[in-house]
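Note that this is a trimmed complex: some chains were dropped, and none of the rest were shifted.
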């Protein structure tokens, strides 16, 4: 921590700050400059509320110099984390693709879609059993029967599964049926849920909150890792901005930023990130070109009659054509898909 | 719903949209203009995904004309909702003040603070038992013992209580000890929690999410009301913007906007809305001047040693001076405090 004193700070004010730093077990380094005095507080304290210093008299600003996360940081763990589940690898050379409908609706629907996305090259089948919906009057998901269908169909196709867990109480059910536990954007800071998932030993797909900074995303990952679960896959799915030509603004630059700050793999969700079918392909290509470790894409064989989010689901033929493009783009940057 | 066709849309494209509207049980009114054709879809469907029409050929834009919420809207319920709990009234002539520390720490701490805020005029004692913290290494709250202390101290002072419920499993405990159940900003769209709270018959203080629009706040209220719980108090507590001179941007204009769109009372939280003690008083005054139905303010007798959020807590003397100012401002606009 560095405490920057006002240019007009008195010696007495400076001494009070020093005393407080010492009281909190910091080693203090004082730098007296032409304009200002800086006080460096050296110590292993990731969890300080810097505002306590900002409010002292004579203090101009307080700068935290340690990242508030540790286990998730590349400084702590320079090598990439590679999440391996069966034959599927996330965070390595390969770009992994998760695809499927927004919600499980029927066994037949899942069979048609799974066969199509598998054939096009997807390795992981996605579909929701519990749906967080902004309207209390909307379809809320089929629950356990959906999970059974998901598991059955994926097994037949030789695919892995990913599905969202919305609260702690659903966790046992999800653990029984799926390979990757998804935390939705609205739950990125549901700390009770994160704590429980930290105790699991299954990979977690952690979606960035609509208004979460990348630092907060890494803090949420830290919750999982602090519990001992290191198999964390991050997911950029769009942030809220003033622009409303798209549902959200897919922050493609989060991909290289996360790769610099953290060792964890990061994938992109162009379906939720744009909210409209005709924008999914360009943004999927952009994500892979920017170095994403994977994608999660909504596909539906009959989106007009989908029970949720049909408007952002690709038709199977569109998905297949997209996969061909992605394969070539991955090669350009030395990866496979 | 109004479907706006492109200026170049063909008659065939228009007919396809009409067919789809009819199929979805809308009455269709067609308006053929100089430049464009408009198709009005008339019917009682609050829950349509307009994107399904946007993707049809020839469609320029689809405009939803019904608000997605109903029970929370002033059109449905023109009179103000007045929440009465004992002698305390929210949404009426009086401006109600909730005050107390961020977290319950000890019985002694609560006694000192409760006595001070009661004397200054607060009617409701606030304090957290379960704390959502962005860092897994931070103080997480005392749990049930905190609730017991909160209840005991409030009773002695003749105050009501408000405390946050973070997940469904905590609900029985909260119901036993507190008078107003608080839903935190991060849980505004925790739909399972909202659904359970909708079944309760205790008032809910619903905080606006950091990135939630006012419409989404009212949708969340709708979840509660759809379950039969009409005692909903909304709370503006700051939104995330590009400005970082303050922790969040307290959106004071949300107060008159909510008063126009909804009949529900709305209060403001200047402590979380600014994150710094020296900004709390000006923003509390601003909120009351703009017509807020109440305030929730953090107060601590020893903020330097508070276990959480000390930096945004007022000293009791500051709170007392602020209450005097608020009393006079309330009078200016014909209210009492």
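Labels for the chains are A and B, by order of writing; each one numbers its residues from 1.
Here, a contact is a pair of C-beta atoms (placed from the backbone, for glycine too) under 8 Å apart; a residue touches a chain by one contact, two chains touch by 3 or more.
Just so it is clear, the model here is predicted, and its values are computed rather than measured.
Colleague: All chains share one sequence here; work out the copy total for the full complex from the 2 shown.
Modeller: My count for the entire complex in this file is 4 copies.
Assume only the chains that are shown with their structure count from here on.
Colleague: Between subunit A and subunit B, what distance separates the C-alpha centroids? Give it in angstrom.
Modeller: So the centroids are 26 Å from each other.
Colleague: Give the list of subunit B residues in touch with subunit A in this complex.
Modeller: Within the complex, subunit B touches subunit A at residues 46-47, 49, 51-52, 54-55, 68, 132-138, 140, 166-169, 186-187, 189-195, 198, 209-211, 216, 219, 222-223, 226-227, 240, 275-278, 304, 309-312.
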